[in-house]
Structure formats: structure tokens, C-alpha cells
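A single protein chain has been removed from this complex, and every other one stays in its place.
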Amino acid sequence: MTVGATVGILFTPTVWKALDDVSIWTQNWPWIPRLKYGENKAVATVSKMCESGCAVKVRTVAGEAFGTMGNTENPISGGGVCPLCANGVQVKNSPNRIKSPMLKGEAVTWDKAKEIVAEKLAAAGSKVAVISGDQTGTINEVFSALLASKGSDAFYAMPCDMQSACKAWNGLMGGSGQVGYDMKGADVVLLAGADALESWGPTVANMKAFADNEGGKFIFAGPFQTKTASVTSKWVPVPAEGMAAFTLGICYYVLQAGKSVPAADFDQFKAMVMSGYTPAKVEAATGVKADAMAEVAKQLLTAKSPVVVPGGSVGAHAAAFALNLLLGGGMKVLPEFAKAVGSAMSRAEMMKNDILQGVNADLLFVYEANPAYVLADQVKAGFTVAFDCVNTETTAAADLVLPIPHSYERVDDLASPYGLPQATYTMGAPVCKASLDVMNAGDFVLGLADLGFESFQEVIDAKVSAIGADADSLVEGNAFVLDETPDVSGVTLAASVLGKAASPVKGTGAVAVAPYTLLNVGTANQATTPNAPCTISNNQLVGDKLVVMMNGTTAKKLGVSVGSKVKLSGGSGECQALVQLFEGVMDGVVAAPLGMGHTTGDEFSKGKGDNVYKILTVSSEAATGASTWAGSTVNVAKI
Amino acid sequence: MQVKEFKIKWGMVIDIDKCTGCGACMIGCQVENNIAPMTKKDPYNYVQALTKDRDDPSNKLRTLTWMNIYELSNGQPYPNHETAYLPRPCMQCGSPACVPVCPVVATDKNEEGGIVSQIYPRCIGCRYCMAACPYHARYFNWWDPLWPEGMDKGLSTAVSPRPRGVVEKCNFCHSRYLDAKDKARQEGSDPMNLPDGAYVTACTDICPTKAIHFGDLNNPEHKVYELSRSKHAFRLLEKLGLHPQVYYMSEREWVRKQGDNYNAGGGAHH
Partner (left out) sequence: MEERKASKRCGGVFPFIIGFLATCILGWAVIPGLFFEKVEQPLRFSHAIHVDGQGMDCETCHYFREDGSYAGFPTNEVCAECHAVDPGEAMEAIAEAGIDPKDTAAIMAANLDVIEGALASSDDENKKAEREYVVKYLIQGKEVPWLNYQYQPDNVYFSHKAHEGLDIAELAAMKKDLSDVVDPAVFDEPGEHNCNLCHLKDIQKNDTPPAFQRNVLSGYSKMTMKMWKCERCHALKGQPNACYTCHK
């Protein structure tokens, strides 16, 4: 009977159906997520994860955000997105988000948080400070107005090229507005230390300008062949601390060719360069061959619209601005957008304080910045309130942590990211509802003091009407562009300061360190993102080990080779790293990636590599008095 | 194997002189194609104490990078050194090496447009195709895709999530092709004659320098038609005769030379 039953069952569909169903069952394990379908949309907004911010469209399906794409209509994007912002939704949904206000590690209510901050604010008097990691948002107006209401001007930006540019242009040279660079229209672009196609300035807009610039020649000058240098027509090796001198060395040839500007101190500038920065002297001080400078100068002089884009110290910026004025090319001066909050600081005022010289306050607000990671020694406060959407070293060390919505969940804006050739304003409305117990930092601050607004949305509305833009068009993702040029007639060449500031000063360590930023590795304020680790090359990270690069000659001198474990010591700390040989690094220089070695955060950044900020040396630039990391050196020991 | 020709031939032309190797295409690709972040721990593994952690993303043999960026070097010492970056999707070969070796026909080149298909439920994970592909464009799911808590709510509907044990690869964001055809039908135009730009891949979309061009290599109205025929265009390992549908462009001779320089020693490394 059993045999009959067995044969019988084979004549029915049962066995075959069961086999088929089981095979399907093995393809649908419960831990493999099922997709949710619905209408696909792309909603325009801004992303604030990279330094300058990206104009993006967030892709949603059935109302749930899943991806980020560029915004072709917006000049900041032109369709592209940077690798950080490309992973924005994944950061928004990350378990690393801060879920509720935290007082010394304990969850508290927003009412309680507000009570505490109000109390501390009343007690602190004018000893209140703000550190903002946002370079472009109107949120800075709210924070600076709060400071003003307390009689404080302690507004600090995280160290950035915009700050160096501001200090040089608005400070040393007496200019107004903001400097920008027309990289699309220029026929020769000298990137003097600006890693413009990887991390400097409005990266995506720069890359778009590079792509659209048919026939233009890009030249990169710097200590290390960055990703930018992989596509420029030429790489001129120049040490970071020698960038100002190198630029003045080019000025020498330009002045020799008879170029001049109607600046009050032109004669003084000319005399300073012609005597102090002759090609021979610059070559002796920086190691850059006079021929190389002559060649670059020749190209700039024969170009119709050349532009020099600086990176690094204040001196290097001032030198580049002077050179741009002499050349009369693609350097632009942008007007500043009208303020929304009357008592707020102007951008130049916000950039004035030097965070590297230290912050000391009774009450410190930190907004989307990570000073505890970058400047562990410089920042001291009686009570720290950190606004952020994800856990960082700064939120871990703060007394009170206030979770804010992610870029895609809040109203925010991008007012003229530094480097753009035109004053450009972009606004972002929330794409999705906040799923955590968060509050916009603007709303929180407006609840602390009467600044004339009830909510941050009102501030943004006021900003939009103050600058004369059309709100509907902004919501659709279009940029508002202001095509005006402020008066630059009173600008000087800062001759007296520049003569001293441009003289290269280098530390005493065995090799110079060339720190560099890659957006997929992370920035000072934003650690790497969930999908990015597999895009990070073994030239930056192997396992959990930081990788530093040097050329064969340097390695030989140091007695190390590929894969050697080394300890780099400099500044006030040390880093452990593996050595990789890369012939795109200058002799006597070691290139080290910034942005790794986090001690707080998710598994994608925590404990990965080492923090190169620890081994940088802060020095005060001669004459300008500005702090700089240029000229940092380290000692290298094999371990 | 004979070269399979179709009326439409979707192809890419990647301008290496524009690629900075920033990695945005790799991120855009992972998001579009539901590639999970590489987490170390598996919450469904109940014997974690006895097993090793899942692979680290810096182990480049174990990543799922359908689009991968290689760094090229001209091999010269400082200061004459030059670098270039080479994004590598699946080449969608005209005569693919991976297709004939598949014992279960999980991969095939049979659709109009010439995209080499990969059907995950059919794949048995033997990895013959990976061994056959000279471009290392195929990847094996050594682990189940696990999104950290809360992250699986935002997934793309473009591709089905794959379990452990199957091979996957770039498919030119193929469901975008199906979407584009639907859109054309909706608009009353011919789905078999899409205008330039109606269907592009996620990496093409996101690239900030627009180094990646995508279109029909057979259609003179598409930009790639002309670009693929430029004197600076080349394909990787052309001597193998696989007829890739991905072209590269560079004005730099050393870059073009490396395109056909498999195993010649030195040069390319990730």
C-alpha cells in the first residue's frame, strides 16, 4: 500500500507544487526586505552634509525618501551631487541619529531642555559663544542675533577657506562682499592650493564648471597630486607653506609684463614683490623652480580671462587676490544678500573670530559642527549645548544635546556658498516628516530670546522677501541669482602685510604633512556615510588602519616601504598609519587623509583610521596674525 | 562565441579626463540598486560568538561595487607622476565571457539593447561567471544584505534585494530602461526609439563632472554614437574580443595604452 501511495502521490501535483513553493520560500527569507511600491517623485531641497551644501532632489517612492539626485535647474548642482550628500537619505535613516534631547547622557523633554538653556543663558551674561559648522545658512543669522542680544560677538566658524578668504579680502585688503571665481568662463584656471574638484568650495558647482569649460586649461599647485590634479592639465608641486610666496613669484612676472591696478598701495606692492619675491628668492625659499613659475605666469598672461583660486593661509589668499586684480580676469566680487534678522552679523563679521586661537565661554552653542574632533584642545566652555542630527565627538562631550531634523526634514537655505561666481540663493523645504523627537535649532533659539520671529520658517520667509526672490520658484528648487558687483575701488593690495606673511615658515619635524580631504571619507563636521566605506580606497584605509602616502625617495630617506607601520608625531599628538608609496607626493612630504579616526559615531566611521587633526600644528602667520595649519611637520618612526 | 548584435545597443562612453574619482557614482549606484551598507554584525546570526565578523569594506575582494573606480598611474617617479581614475561598470560585452559558462542560464544577453541580464533567483552561486569575467565586474553575495536598524525603510524599487549566495553585477540600471519605455508609451512616442537622455543610468545622472555619457551606440542622434567613434576612444582589453559596450576616452596616451595592458605588471591598483 505504501508503494502504491508513493506512486500515487507522484501522479498528483502535490510533490511538484511543494518543491516549487519551497524553492520560492528559499528565495524570500524574512530578513531580506520587501520593497514598497507607489508613486516615484523627486522633490527639490538642499543638503547640508558637505561644507558648502548641495542643491539636490530627494527621490521618494510612496512618500518615503530613498535616494538623492542632482538638481539640473540649480547652478550649485547642475545635475551632480557630491558623494556625501548622495548618501543623505541613508544618514537620515541611520541608527546613529540622536533620538531625543539628552542632558549628560539622560533623555529629557524639550521643555526641560529649554528651561535649562534659558537658565544658563541668563547666568552667562555676555560670556556666550556659538560655533557653527554651517557656512551658508540663515540659521547663522539667528545665532549671531542671539549673541548680539547678549552683548557678545563670540561667533566662530569652523576653520575653512571661506574664512581665510574673508580675512584676506574683507580684512587685509579692505574689500567688501565675497570673492568668487568664474571657473567656467576662464580660459586658464590656476588652482593655487584649492582642491576645487574634490573638496574645496562648492565642489559640485566647481566640477560642473570644469566639465562645461571647453578648452580651458586647469593647473593645480600643491604639495600632493590630489584627485583634482588627476584631471588638470598640469600639477605644479608647491609646498603648502610656500603657496603665498609661489603666488607672489608669479606676480613678479606679471608685474614685469607691465600689469598694474589702481590700488593705493600698488607702488609699494610692486616694490615688495620685485625685491622680496624674485623668482630666485622664491625658488630658494620654496623649492619651486623659477622656470615653473615663469611658465604658469606666461599662461596666465596670455589668457583672455585667467583666474587664480587660492587655498590655505590668509597670506596665500591675499597673494592670489592681488594676482587676480593684476590679471583682471575671472575673479568676481559678489554682493552679500540682505539680512533677515536685523541684529544679525554680516558674513564677514561672522568669519572674523579665529577659533584656532581658542574659545572660552560660560555657555557655548555648537551647531552642526564637530570641534571636539577637530580642535580638541582649543574649545573650552562651562556648559556646552550641541545641536546636531547624528552622534559625534562633540555631542558625546556636550552637556546638553539637542537633536535637530536632518536636512531633508527641515527648512533650510544656502546663501552664496563661497567660491561661486555669482551671488546665489537656494532654499530647501522639508521633503519628509521628522520621525524622531527633534526640533529645528532656529525654532529653539527663537524661543529663548525675542529676536522678532516666532519660528525659523518665518526667518526664511523674511530672508526670501528681503533678497527679493520668488518663494514659489525657490521651493521648486530654482536658485535666485543676484547679478551685481559691489564697489571695489577702495581695495588695497595689502602690500605691507603680505611682504612678511608670504615668507614660508615650516616646522622642525622630519617631513612636512600634507593633509587632504576626500568627501567620501568625510569632512571636519561630517563623518563618512553608510554606503561610502566601500568607495574608500586602500590608499586611505586598510582594515582599521590609516594609510599615509609618500614618494619613493621620501620613503627611502625615512627607511620605510609599502605596508610599513609608522607612528607620526606632531602638533600635540600622534597617529598610527601604514605607508603607501605614491609618486604624486612632493619629496619630504607625507600626504595624510583628514576625516577618519572617529571615537563616536556609527560602525562605518568609529575606530576607522586615525585622526590626522591631532598631528597638525597651529601656527600664527606672520603679520596677518591668522592661525594656519600650513607648515605642519611630523616625525616618522617605524613601529 | 558570436557577437550578439541588436538594433539598439545601450552603451557608455566614460571620459577619463573628466573623472576625478570622487566616488559619487559608486554611492549613487549602491542607493539605486539596494546594496546594503557593509555591517559587521548579523543580528540573525545566533551563534555570533562562534563566527567571525562579516567582511570589512576595505577588503576590496568582498565589496559589492557594481560600479568601481580604479586608480591608474603612469608609473613615473616624482615629479613626472600622473594619475587617472577609471570607473568600471559591467562592460555588457557583445560576446560576453560570463554567459556561456553559466550552467543554469541565470545570465544571458538576449534583450533588445544588449544588456547582459542577471536573474538572482535563478543563480546558484557557482561563480563560474566571476572567474570568466576579465573585468572583475561580477560580485558574489558572501553575506545577506542587512541594513542597520531603520535603514531598510528607504529602499529603491528599481532592483530586488538579493540574498546571500548569488552573483550580481551592474545592469545599466536596467529597470530605468523599462521605466523610460513606459513613459514613452504614456506620451505616445516610440518606446523603441527613445531620445537621447530619456534613459540614463544612476551613475550617469549623479556624476558631477558629467564624465559618464550613456545612450544608444547605434543611434546617430545619441551623443555616445559620436563619442565612441572619436579618436581618443578605446575599450578595455579589446584584444580579448569580447566587444564591450563601454567605451573610455582619454587624450592621454598612457591612459589609452593601459586600457589594453592586462597583467603587464604595475600600473593599475585600487
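Letters A and B mark the chains as written, and numbering starts fresh at 1 in each.
The rule we apply is simple: a residue touches a chain if its C-beta (ideal position, glycine included) is under 8 Å from a C-beta of that chain, and two chains touch if they have at least 3 such contacts.
Computed from a predicted model, the values in this text were never measured in an experiment.
Trainee: Of B:M91, B:M151 or B:A184, which sits in contact with the chain we cannot see?
Mentor: Touching the chain that is not displayed is residue B:A184.
Trainee: For the chain left out of this view, which of B:D42, B:D55, B:D108 or B:D260 touches it?
Mentor: The single option touching the absent chain is B:D108.
Trainee: Since one chain isn't shown, list which residues of chain B touch it in the complete complex.
Mentor: Residues 108, 110-112, 115, 117, 119-121, 158-161, 171, 174-175, 178-179, 181-187 of chain B touch the chain that is not shown.
Trainee: By the contact criterion defined above, which parts of chain A meet the unshown chain? Give residue numbers in ascending order.
Mentor: 1-9, 11-14, 17-18, 21-22, 24-25, 27-28, 34-35, 38-40, 62
The rule we apply is simple: only the chains that are shown with their structure count from here on.
Trainee: Take the average of all CA coordinates in chain A, do the same for chain B, and state the distance between these two points in whole angstrom.
Mentor: Each chain's C-alpha centroid was found; their separation is 30 Å.
Trainee: Touching chain A in the complex: which residues of chain B?
Mentor: Interface residues on chain B, with respect to chain A: 17-24, 26-28, 30-32, 34-35, 37-40, 44, 56-60, 63-65, 69, 71, 73, 76-79, 81-85, 120-121, 144-157, 160-163, 205-211, 269-270.
Trainee: Given the complex with chain B, which residues does chain A contribute to the contact?
Mentor: That would be residues 27, 29, 31-33, 35-37, 40, 59, 61, 64-70, 78-83, 86-87, 89-90, 92-95, 197-198, 203-204, 207-208, 210-211, 225, 227-231, 235, 237, 518-520, 529-539, 541-544, 551-553, 582-587, 602-604 of chain A.
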